[in-house]
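Input: one structure, supplied below.
As you look at this complex, bear in mind that one protein chain is not there, while each of the others sits in place.
Here is chain A:
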Amino acid sequence: MIFSTLEHILTHISFSVVSIVITIHLITLLVDEFVELYDSSEKGMITTFFCITGLLVIRWIFLGHLPLSDLYESLIFLSWAFSIIHMVPYFKKHKNFLSAITAPSTFFTQGFATSGLLTDMHQSEILVPALQSQWLMMHVSMMILGYAALLCGSLFSVAFLVITFRKIIRIVDKSNNLLNDSFFFSEIQYMAERKNVLRNISFLSSRNYYRFQLIQQLDDWGCRIISIGFIFLTIGILSGAVWANEAWGSYWNWDPKETWAFITWTIFAIFFHIRTNKKLEGFNSAIVASIGFLLIWICYFGVNLLGIGLHSYGSFTLTISI
């Protein structure tokens, strides 16, 4: 009883604090930046972080196993991972726009986890035999940390795409003669355009220069975060394979969830390969990362929604096969 009350309190606190943080973010977007408001939003995120941590720890103590066995718990863990990603640059004294991605992500995942959609899953489920392993902690936590980082990173790429497209459209308006119709499909022309923008900096407004800087930073940060996520994803998939060799009889079964995780992995591997090529960098890699964004959701939710394969533990209809 105490457990559920505490859990309720913590869920509600964390969700309301995140909502407040989002509101503050919106205010700072609309109005000029207030330093105090920014600080308070940071404090809000820290509060959220501690609330979610408390939630997870309480669940852990009460259940006796790591709270990662179903969708609800993994969603809470995901928002916890988002808040960690949010906190890291804060402690490094890097004030950047990372928070603009992570705070809403935390908001949405936490909101979805606590929404009515999953109410019947709030009751802690028992752990099916196949999940009773030390590997659960390693595999699931790594996968979800990986998902969180990759989602953040690919959101950066989406932002990159949006800003680039807006910029391109603006330039198209300004100087139509520079461009022909096949612009979007020709990266060389795109690069030329980018250089063109660079040259324009000196006599265009400083606003344009800041946009260019922003794009560069988005690109760079996105890549770094995706790298971290990729490491986590690799470790997660591989530890999952080792676990499968203990529990299911083979390290790779081409189970749908496994396959989709591997597809995601492949897509981000493509992302890195595109980045090694300086000609294709930026625009193309951002497109690939945006595809990756969709794939992560398919991998995380889609496969479970269909309830197929061996990974059907945490899905909406809990099936107990051995």
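Heads up, the rule we're going with is that a contact is a pair of C-beta atoms (placed from the backbone, for glycine too) under 8 Å apart; a residue touches a chain by one contact, two chains touch by 3 or more; residues count from 1.
Going forward, contacts and distances are computed from a predicted model.
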UniProt name of the unshown chain, from "ResB-like domain-containing protein", "NADH-ubiquinone oxidoreductase chain 6", "Exosome complex component MTR3" or "Large ribosomal subunit protein bL19m"? "ResB-like domain-containing protein"
Going by the contact rule already stated, which one of A:Val57, A:Val88 or A:Ala269 would touch the omitted chain in the full complex? A:Ala269
Of A:Phe62, A:Phe108 or A:Tyr251, the residue touching the omitted chain is A:Tyr251
Given that one chain is not shown, which residue among A:Ser19, A:Thr53 or A:Ser227 touches it? A:Ser227
For review purposes, identify every residue of chain A that touches the missing chain, sorted by number. 126-127, 129-130, 132-133, 135, 191-192, 195, 216-217, 220-221, 223-224, 227-228, 230-231, 234-235, 238, 241-243, 245-252, 254, 256, 259-260, 262-263, 266-267, 269-270, 273-274, 276-279, 303, 308, 319-322
